[in-house]
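What you see is the complex with one protein chain gone and the rest in place.
What follows is subunit A.
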Amino acid sequence: MDILISGLLLGGTYALVAMGLNLQYGVARIMNLANGETLVLGALAAFLAFTAISLSPLVTLVIVAPLAFAANWLVYQFLLRPLVKRAKTSGQLEVDSILATFGMSFALVGIMVSIHGEYYTYSFLARPFEILGTTVAQNRLVAFFAAVIIGGGLVAWLNYTRTGTAVRAVSVDTEAARLVGINVPRVSALAFALGGAVTAVGGTLISTFITLDGSIGVIFTMKALIIVIMGGVGDLRGSIIAAVVLGLVETAVASLIDPGLTLVAAYVIFLGILLFRPQGLFGKRNA
């Protein structure tokens, strides 16, 4: 029971890390290496607001979301759109976007370090909560519920609304989407901006229980990438399920075998999926 609950909570955290990248990579076709930095920016905002004016991260979150959305939309329009336009193949766009966002990640690290170079550490809801006989931290629980709401909301939006359907269409095939009258550039920008907002909100929530610093973003980028690839690029459900699986397995290994083997376990699953289902859990095989 312990393992199930702790694992689910960790899975929720991973989902927060990965959902944004999935939208950005799966729909907007931008392999955003600055994804982790976006997350840390959300965390930095929460930390600064909390230490300066003791603003609850849950309030900061409401401010961070639209800001991150707007900022990412601008980044897409002015920085990445030119790359999309000039790219002749999806491979070229991938290379270009990797290089561009890699550079962006350095710029963001520099900015964050100059704002606050030390650890972003503060205490918010670091209190125990009894749930089915297991003690969990309230801040993790809050983050988990937020992940459920965000994840559920996104899945519902993608499946039951017109815009959501358009987003899915673009994720399947940009050319075909254009042919049926979808404004691909707009939908891509929307997906990129939304992905950025989700990631930044994730950072705000994660900062309540993990100590971050300006340079730690790359670790989250890697984790997000692994989860997105495991789940299947462009499929949000896949990312959520992969995140939960990863959370459960890591917690089980840490509790039953040895905490030192969590990373090994994570990579074994990753390798297994790459070997036997290279398109990811929910991914569609490329033609």
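Definition applied: a contact is a pair of C-beta atoms (placed from the backbone, for glycine too) under 8 Å apart; a residue touches a chain by one contact, two chains touch by 3 or more; residues count from 1.
FYI, contacts and distances are computed from a predicted model.
**Student:** Quick one: find the hidden chain's UniProt protein name among "Amino acid ABC transporter substrate-binding protein", "Lactate utilization protein B/C", "Oxidoreductase" or "Cytochrome C oxidase, cbb3-type, subunit III".
**Tutor:** Per the UniProt record, the undisplayed chain of the complex is "Amino acid ABC transporter substrate-binding protein".
**Student:** Quick one: say which of A:A126, A:A156, A:V172 or A:L271 touches the chain that got left out.
**Tutor:** Reading the full complex, the residue touching the unseen chain is A:A126.
**Student:** May I ask which residue of A:L99, A:V113 or A:I149 touches the chain that does not appear here?
**Tutor:** Looking across A:L99, A:V113 or A:I149, the contact with the absent chain belongs to A:V113.
**Student:** For subunit A, which residues reach the chain that was dropped from this view?
**Tutor:** Counting only subunit A, the missing chain is touched by 2-3, 6, 9-10, 13-14, 51, 109-110, 113, 117-119, 121-123, 126-128, 135-137, 140, 209-216, 219, 247, 250-251, 254-255, 258-260, 262-263.
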